[in-house]
Each structure stands twice: as C-alpha cells, then as structure tokens.
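Here it is: the structure, laid out below.
All protein chains but one are shown in place.
This part shows chain A:
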Amino acid sequence: MRERRIKGLIMRVLVIEDDPELGAWLRATLTQALGPCDLVTSLEDARAAIAVAAFDLVVIDRQLPDGEGMSLLAELRVLRPQPGTILLTALDDPEEIANALDGGADDYVGKPFEPAELIARMRAVLRRLSAARDTVIRVGNLRFDSVQRSVHRDDTPIVLPRRELALLELLARRAGRVVLREALEGAVYCFDDDIQSNALDSHVSRLRRRLREADCEVVIRSVRGVGYMLSAS
C-alpha cells in the first residue's frame, strides 16, 4: 500500500459533501486524478464508511445536513492508519481556518476552489503524512532514508557531512514549504557550537553545491530572513 502510494500517489479518498452536483463532480475528478473515491452526503454515512473501509484521505465539507463536518476530525484522528484530512468550506476567515487546523485538520480549502489546487493540496497532505510516517522521503529524484541516514540520487548514493545531512532531512521532510532558520539552526548545531550568523547559509550553499554536483533534480530556494525551501526542480 505504501509503495503504491509513493510511486503513483494512488490513494483511497472519502468525500463528504452534501451538494449532489459538487459531490458527483468531486468524485469524478478525484477518481481520475488520485484513485478510487467514495462519496457520502452526511456525517452518519461518513461514520458508516469509515467503519468498514480504510481511507488515505478524507475531504470534509463543513456545513453538512446533520451537523458540523469538523466534529468528525476527532474520530478520524484515532484511526490507524490515520487518514489525512482536508476541510472544504465556505467559511474561510482566518479565525475559522485557525479553528480547523487546531481541531486537527491537515489542510483547509475555501470554496470556491481551483480543482488543480485541491488536488495539489491533497497530494501535499499525503506526502506530509507519509513523510512523517515513512522512513524514506522522496523529493524529485532524491531519496532520503531517515533510518539508515543515507541519501541517494536514483540509485547512486550521495555522501554528505553530518550537519548537511541533518539540514537535508529537515528540508526534505517539509519539502515544498519554507523551513524557518531557527528550526534549521536548532537541528544543525549543538548548544555548545559557536553559531556564526552566516554559518547556516554557508552550510546550505555547500549542500546546494553537493546536490548539484550529484545531478539531483532538486533546488533549495532561500527566503532571506526567514528560511529555506526544498522542492523538486
């Protein structure tokens, strides 16, 4: 299951949406893009579906005929394996978003949404979940094994010094998002190390050079004053 998901990103998706037209369209679109997709229209049906099948991702509309979709988040969190959750809603002011994320949702998509964005976000949630669960993280043609602490470009091993390895792990786990400088510095240095203000930057540029020399199809973008972001190029 894990292998299948990583390679082709095929996943089983549950959509909980009461609008019949939107629901049907979501099912059709997501089936095509991601894999088998089930559609239910109420919280009750959703609970029944969760009880009989394991889903990789659950897309929840917030305003459902028999209640608030967010109430399902707590029930989903205790499932093993834990499915990713994306809330779909017309309420998208910052407070509501914060409530949803604090309530345990992995992401939040406001209506109306771009189909491509929804699918991309679903993929991202799944990648994040598998990165947290899985020992092997893939970004582009780069493969990071966090148990063996090894890095491969396709099947060619890349040798990295200790600190650059720690940097890469953090960046790879959160690929596609900016990792803050503080987090990187915390991961790379021990307390007794004398941190020069530009030491992190020089480590990153050395890491960049090594990855480029190894023909990795990844790029580390810098956001000055904030942090770095690793993504497939």
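Heads up, the rule we're going with is that contacts are C-beta pairs under 8 Å (C-beta built on N, C-alpha and C of every residue); 3 or more make two chains touch, one makes a residue touch a chain; residues count from 1.
The rule is simple: contacts and distances are computed from a predicted model.
Taken from the listed names "histidine kinase", "Carnitine transport ATP-binding protein OpuCA", "Multisubunit sodium/proton antiporter MrpG subunit" or "Malk1", the protein name that UniProt assigns to the chain not shown is "histidine kinase". Among A:A33, A:I119 or A:V178, the one in contact with the hidden chain is A:V178. Touching the missing chain, out of A:A33, A:A49, A:L91 or A:A199, is residue A:L91. For chain A, the residues touching the chain absent from view are 19, 21-22, 25, 29, 63, 90-95, 98, 110-115, 176-178, 180, 221, 223-227, 229, 231.
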